[in-house]
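First comes the structure, then the notes that go with it.
With one protein chain removed, the remaining protein chains of the complex are shown where they sit.
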Amino acid sequence: MKKLTDLEYLKLNKFQVLLYNLKRFFCAIPGWFVNMILAIGRFFARCGIAIKDEFVDIGTTFIKGNWAVKTSFFIFGFGNLFYGQIARGLLFLLFEIVFIGYMLVPSGGIYWLSKGNWFQNGATVGTVQGGFTYDPIFDTDVWVPGDDSVKVMLYGLLTIIFIFAFIYTWRLQVKQCRICMDITAQGKKIKSSKDDLKSLVDDQFHKTLLALPVIGILLFTVLPIIYMILVAFTSYDAAHDGYSNLFSWVGLDNFNDLLDFGNGGLGLAFGEILSWTLMWAFFATFTNYFLGMFVAMMINKKGIKLKKFWRTALVMTIAIPQFVSLLYVSKLFDSSGIIGELLGKIPAIKNYLNTNHYFSLWDSPAVARALVIIINIWVGIPYVMLQATGILMNIPADLYESSRVDGASPFQQYVKITLPYMLFVTGPSLLTSFVSNLNNFNVIYLLSGGNPINTQIGSAGGVSVGHTDLLITWLYKMALGSAESKYYTASVIGILIFVVCAVLSLIIYNVIPSTKNEEDFQ
Amino acid sequence: MKTENKIKKSGLGARASRRISNTIIYIVLIAITLTWLFPFFGILMESFKVNEKGMDGELFPEVWGFDNYIRLFKETDFLKWFINTALMGIATAVFQTFFVLSMSYTLSRLRFKARKPLMNLMLILGMFPGFLTMILIYKVFSEAGLTMEMAPVGLVIVYCASSGMGYYISKGFFDTIPKTLDEAARVDGATRMQVFYKVIMPLSGSIVIYTILMGFMAPWGDFMLASYIIHENSAGMSVAVGMFEWLSKTMLNTNYTMFCAAGVIVAIPVTAVFLALQKYYVEGVTGGAVKG
Partner (left out) sequence: MKKIIALLLVLVLALSVVACAPATNTPAETQGSTTGTGSDLTGTYDITMWVSEKEGVADQFKTQIAAFMEANPGIVINAQIEGVTEADAGSKVVADVASAPDIYCFAQDQLARLVQAAALAKPGTKAAETITAANDATSVAAASVAGTIYAYPMTSDNGYFMYYDKSIITDEDAESMEKIIAACEANNVKFRFALENAWYTASFFFATGCKSNWSMNEKGEFTSVDDDFNSVAGLAAMKGMQKLAQSTCYDSNADIFTDAGVVITGIWNADAAAAHFGDNMGATDLPSFEVDGKSYHLGGYTGNKLMGVKPQTDAKKGAVLSLLAQYLTNEECQTQRYTEFQWGPSNLKAQASEAVQSNVSLAAFNKQAAYGVPQGQIHGSWWDIAKVLGADAKAAADDAALQTALDNYTAAINGLFSMTEEQKNAWGVIGNICNTNWDTDFAMTDNGDGTYTSEVLELKAGEEFKFRQGASWDVNFGVEFNGANIVVEADGKYQVKLTWDGEQTGTVELIPAE
């Protein structure tokens, strides 16, 4: 597609400009893909080079190093101890002892790794199946526990992580040792433990601050996510819960199921739910955004009194737990609820409901979808209103002044000044709210529970599919809401949710200008 | 002479039209306020109903009374749940504030090699649905004895551990504090830690209070994760989980009005704290939103 010059661009009318920008956006998509593939390629190439460099460096370190350096190849921290960094050296040494001890003790690392049958299709995770034996004296069955697949997989995973950490630490202390050697050779002084501690509150202060939060994220987010990705390749469900019945590796079966559009596959349901999820996220995000901004502008308008009161009234909704307020609201719209009954008396609505044999507003797919979006406005506006208030106050007043002098109407001011400014500033948060709306479990679960049931699809994989089900509520139904607790399907859905979010974010990231230059703004 | 007249006229016209538009805005605002507050009024009314018919579709009670509130404290473990939740709220507020502020301050003010990768990692992690992590966390906690009666402890750990990922708003706030302040202090010989607690913290009152507020409110509203970890143990329940049990099929009829009464009682402290600190909340959100 031909890129227009500035002059040509300015000649276009509004509609043409929009068309031009849209076209440019979509024409750029292949380019992104190429760039992405190139970037991935470059990434691997860089990794390859880095690894090669590492090995070369290790080799030269061993050849050129003195005996202390060479010893530290086998005894952690030896070099540090040799060069007087006692604290560091001891820590390294302790780490090596702990690692070797952990790997070798009975029911240590090697034990767990050997039990996993890792990724062997059809093989169970864990080797010993629990079972009953009869105890004649007490006339009762006794449970003899076997392996627990869940634990085997968890400890196996932790062991693997531990091994990587071991390799990293080994490399680290060898490198340090060599640096110490070089520094000594140059006749300079080596950092003492005291210096180390001092730098923790100064140059290296970020490490002090980040240590706990990052460990928290590693243990409570990264580890479980890796684990659940593994689960997507197993048969982990209520019938194979790992403790009573071992579960097994099934390869890509679960992914095939979800993308199978034939009978018995989940493809149809997935497609249907995905399209509504996207639709929902779009409407939920933008209705809130524009209406919230609108309310903020009304409250902020010069001459409107009681600003604080209006704001407080709206913000109250944030303070009351959603599971109370949303449940109540959902009942309001029921056939016997106050609003539902009132609306049901309007002839047009009554007629619509009767001809379709719907008994409450929640029975109609279209109305239910509209209702969740409308009620979500009720939930979301206060947040947006608060955000927008702050930003509106930041817009330089002289912009409005000068535009008024030029004879701009309030609407023109809005389109030319307010909106662009808002979009520029809140672009990134619009992205986050879009992604969080994709996963807006509470609103859907509490309002409609995913209902009404989609009679075209009925149930897929033993779980009924509703017209207002989002991917996240579907995931919930699969994993926790149904009798079969299909953790494996849930994991696959989770992975696909991630893919959807990631792709969308990439696109939005590339379209909104303000996300890019973080430092510019400061 | 002519021009003067014109200005005068348009001034008058503008005032009139402003009055009209303001009136419209007032009407709209009143309508909005009523809509927004209506459910709370409804819940309040529901809680005063004295009958055991469950949802009867009426706004006002036929018979007024405090029966639901009395039942709440006499016949259920509500008080226990309430204390649990309040303690959880306080603990979460303390630890979460520490985690979030450390993370956001570091990412905002300090520059180091892993900064960008770390931010990207957290962005990516945020795209995985949190439900999935629940399953493993439950298993580990169950093994470590942090479920059932000990669930409040376990839940506080979960609420706080990954809370660093929610650094966006407070980072946005720190971004707005001029960097020249840090530099001046550094020139005077302050360490980075001293800069943090002597220069930046005193300026960050509103964001600290905002973070505390968010932390305090988290356990009151969460019921999905909480009910999973609590696993049906009434000694370890939070209000959300305990109240949700009342909505099961067999209990809905007798307990719906009591549920609303409990909702009112939960709303009181949270709303009170919230209204008292609203100023900081607003500052936090608006300041942070500038760079979301």
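Note that the chains are named A and B in the order they appear, and that numbering of residues resets to 1 at the start of each chain.
Just so it is clear, a residue touches a chain if its C-beta (ideal position, glycine included) is under 8 Å from a C-beta of that chain, and two chains touch if they have at least 3 such contacts.
For clarity, every value in this text was computed on a predicted model and none was experimentally measured.
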Hidden-chain contact residue, picked from the options A:Leu91, A:Ile110 or A:Leu259: A:Leu91
Which of A:Ala28, A:Ala68, A:Ile110 or A:Val128 contacts the chain that the document leaves out: A:Val128
Residues from chain A at the interface with the omitted partner, ascending: 88, 91-92, 94-95, 98-99, 102, 106-108, 128, 130-133, 135, 137-148, 151, 155, 158-159, 161-162, 165-166, 168-169, 172-173, 176, 191, 196, 199-200, 203-204, 207, 211, 214-215, 218-219, 238-239, 241, 243-245, 263-264, 334-336, 354, 356-357, 359, 363, 452-453, 455, 457-464, 480, 482-485
Residue ranges of chain B at the interface with the undisplayed chain: 51-57, 75, 138-140, 142-144, 147-148, 231-234, 245, 248-254
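Quick note on the criterion: only the chains that are shown with their structure count from here on.
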CA centroid of chain A to CA centroid of chain B, Å: 20
Parts of chain B lying in touch with chain A, wherever the complex brings them together: 18, 22, 25-26, 28-29, 32-33, 35-37, 39-40, 42-43, 46, 55-59, 98-100, 102-103, 105-106, 110, 112, 115, 118, 122-133, 135-137, 139-140, 143, 157-158, 160-165, 168, 175, 179, 191-194, 196, 217, 220-221, 223-224, 228, 240, 243-244, 247, 259-260, 263, 266-267, 270-271, 274-275, 278, 281-282, 285-287, 289-292
Chain A - residues contacting chain B, complex: 150-151, 154, 201-203, 205-206, 208-210, 212-214, 216-217, 219-225, 227-228, 231, 295, 298-299, 301, 303-304, 310-325, 327-329, 331-332, 334, 336-338, 341, 378, 382-383, 386-387, 389-391, 393-394, 425-426, 428-429, 432, 435, 439, 441, 445, 472, 475-476, 479-480, 487, 490-491, 494, 497-498, 501-502, 505, 518, 521-522
